[in-house]
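One protein chain omitted, others in place.
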Amino acid sequence: MSNKIGFFVCHCGINISSTVDIKELMEYAKTLDGVVISKDYKYMCSDVGANLIKDSIKKHNLDSVVIACCSPRMHEHTFRGVVEAGGVNAFNLEIANIREQCSWAHENKNLATEKAKALVRGAVAKAKLLESLETSKIKVTPKALVIGGGIAGIQAALDIAEEGHKVYLVEKSPSIGGRMAQLDKTFPTLDCSSCILTPKMMEVANHPNIELLSYSEVIGIEGSIGNYNVKVKKKARFVDMDKCTGCGDCMVACRLKDRISSEFDEGIGKRSAIYMPFPQAVPLKCTIDAENCLLLTRGKCGTGPLCVEACDADAIDFKQKDEEVELNVGVIVVATGYDLLDPTSLHEYGYSRSDDVITTLEMERLISSSGPTTGEIIRPSNGEKPKSITYVLCVGSRDETECTWCCRIGCMSALKHVYLLKEKLGEDIEINICYTDIRSFGKGYEEFYRKIRGMKTNFFRGRPSEVRKSGDHLTIDIFDTTTNKLFEIKTDLVVLAPALVSRADATDFTRILRISQSIDGFFLEAHPKLRPIDTFTGGVFIAGCCQSPKDIQDSVAQASGAAARAANILSKKELEAEPLISYVDEDLCSGCSTCLSVCAYNAIELVKDGDKSQAKVNEALCMGCGLCVVTCPSGAMQQHGYKDKQLRPMIEETV
Amino acid sequence: MGIVDLTSMGESQVKLRNEINERLSRLQDEISDYCYQCAKCTSGCEAHKLLELEPHKIVALLKRGLIDEMINSDVIWTCMSCFKCRERCPQKVAPVEILFALKNMAVASGKQIPGNYTAMLQSVLSIGLIQDVKSITTRDNKTKSRSDLDLPEISKPTDSTKFQMILSKLAVEKV
Partner (left out) sequence: MKSYVLYPGCVMPTEQYAYEMSIREVLPLLEIKLVDLKDFSCCGEPIKSVNQMLSLALSARNIALAEKEGLDIFAPCPMCHLALSESKRILDSDPAMNEKINKFLADEGLTYMGKSVIVNTLDLLHDIVGVENIKKLAKKPLNELKVATHYGCHLIRPSEIGRPDDSENPQKMEKILEAIGAKPLDYPEKLDCCGGLLTANLPESALTKTGQKLQKVQEQGFDAFIDTCPWCHRQYDSKQTKAGETVAAKLEVPVFYLTQLLGLSFGISSDKLGLDLNLSPVDKLNLGGK
């Protein structure tokens, strides 16, 4: 019980004071039972404000504090420190949110002031009943999990490993490398993508602190910050990793050689049923595709599997089964990347009507010297060299019917292609770019755009309505708003720059990770400006395109940021745990187990006590979400800091 | 009858014009402001190549509030209502709907209604249909009527005086 409460109200510049009458609120607070002082300051979160609180605590011997200010999400943590420094237990603090829940939401000053009074009245009523609480310590497992082996995941894994922590890198496909491995060159510097990526992939493979789990998927996560227990499924490769030398003889021998569409080559190239996605794959091991392999799908492969015959190392093992492993880690970095929007949804652009309508990523595979055409640019329909190539930008991007956001890479990758295509096909190759706005925002991007403008490129400022097949070629009507004329473009190859979208399994994955998605489907950061790498789940960080579309530069920067945030936790032996968690009133608990079924963190178990069983909260796992408290039919579940007996008077006073 | 009520500049038209104005400003505020002039509509406009209609320009003019300029122009009457602009607009702007409102405004402001629209409207107001039953010619030049072809009597308003009365009330009072 508290008898001496200090009341402090913040003006928040004019954010609060323009709508709430601060003076009136202060005078009102003085009249409330238990309040011994009432003070205001322009910015209570500043040093001056903090000192005002600390000094007042000492001078008036306060035993609890009520602050009327912004949302506790903003500064509760700050003010707890202040109160503690003043000599009062950090949890003897109650915040009345008179900014987000009052001044920002209302216009009428009189009514807003009345509402602020009600909020303060409630806060004071609760403050009288607050109890001192002690934080407990959690031991940190000094290991990290990185999910996704694209450039963001690779960078994060290397950075954490360099800090001296053990890292598990889980990659879904047979090799790490991700989207960047599919690219020929990178904008705006035209670095060879493989040349700068492969060394990093090798570093991952050889780093003593990194354990790579390729062809594996995270299927379950339990625990919380500092101690996550992760279930990973290692999919059967049907190839013994220790024996396989990566020689590729099996790929050549396979009966389905050049028969299966290659994911890595975006369907433009073909592969065998036993395959390595690309020559620089890490790990450099073969994988049998169980969905296509004749022996695995039909039980029979001619007179016998040719891969087995071809393999001198005796590495093929059709008896292999999926394996489940458990990993214990303290933090998780999610870097699962993006998908391209399937342009068939914009049927008017002819992607499903003509083989000569391709995506920018397919063009990357055509340009790449290690691609299916060894870098020769051809029309997929007939294998001939195109004389005219037309780019359509913003396909499904900035589109209220598809993806509302900008893909952030479409313009620049098209400009990059112009350079590479002119290099390969000669400067006379006709290249048309239909754009809405060229967005060249990064360092050196605008300069690169200028360079391409000087390369005889036909820029049309407008968006085609349709791509039509007419005879052997394609035609596009484009209204060019720079000349106010409609042009008919006859072209051989159309390249669409589709929107970037979240991974098809992103929603399932958020359930496993217990993180959120923003409305666009990408993973949601804790704060768009100030916590762009954190999620709302402690110890889980996001990097790269799984958070939002971005280029390689930004992905790498964010990945290093995520690694730093992760290492920050791993470098501590212990973390402080919030004491605002649930506990069971044993006299009331009937052991009905309703609470168990609602707990998302598996933090409650049923303990037998003689012939009676009762719920018990695992303090290390409880996140203090309060779901069990509101679900409990008998009121046995309570939460520290939010007990029924503390909340009831608060509600009664407020309403 | 009928047509006079609809197009006259009498008092009642003020109310009608206000209503259409409201519709236009709704189209302007709620829809057109979002147009970023990608001109996908004009690239695919069925009337553009033949008759120079530029739907993206119509949207831009509406954004600037230049309604008079448009209702005085014949170009608004070249839209074929193919709805491609509305279907494919990435910002859900519907130039075809703006054009409908502009044409309505032109009529309510007493501008000349082009071509056969007047006859069609008059026909609807008097017999309920845009045209009366025709006798038609076959490939080998025989004339046939509905009854020759064993088709039942056509469905149209039986009490045409009452129908006219109700419609003219609608046209003038604007429901």
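All chains are identified by letter, namely A and B, in their written order; residue positions are counted from 1 within each chain.
Quick note on the criterion: contacts are C-beta pairs under 8 Å (C-beta built on N, C-alpha and C of every residue); 3 or more make two chains touch, one makes a residue touch a chain.
What you are looking at is a predicted structure, and each value in this text was computed from that prediction instead of being measured.
Engineer: In the full assembly, spell out which visible chains the left-out chain is touching.
Structural biologist: Hidden chain contacts in the full assembly come out as A, B.
Engineer: Where does chain B touch the missing chain, residue by residue?
Structural biologist: 6, 19, 46-47, 50-51, 77-78, 80-84, 86-87, 94, 100-101, 103-104, 107, 113-117, 120-121, 124, 128-134, 136, 138-140, 142, 144, 146, 149, 151-152, 154-158, 162-163, 166-167, 169-171, 174-175
Engineer: I need the residue numbers on chain A that touch the omitted chain, in ascending order.
Structural biologist: Within chain A, the residues that touch the unshown chain are 346-348, 353, 468-470, 475.
Assume only the chains that are shown with their structure count from here on.
Engineer: Looking at the complex, which residues from chain A come into contact with chain B?
Structural biologist: 348, 394, 398-402, 436-437, 462-466, 477-481, 484, 486
Engineer: In their complex, what parts of chain B are in touch with chain A?
Structural biologist: Touch list, chain B to chain A: 34, 36-45, 48-49, 54, 56, 84, 88, 90-92.
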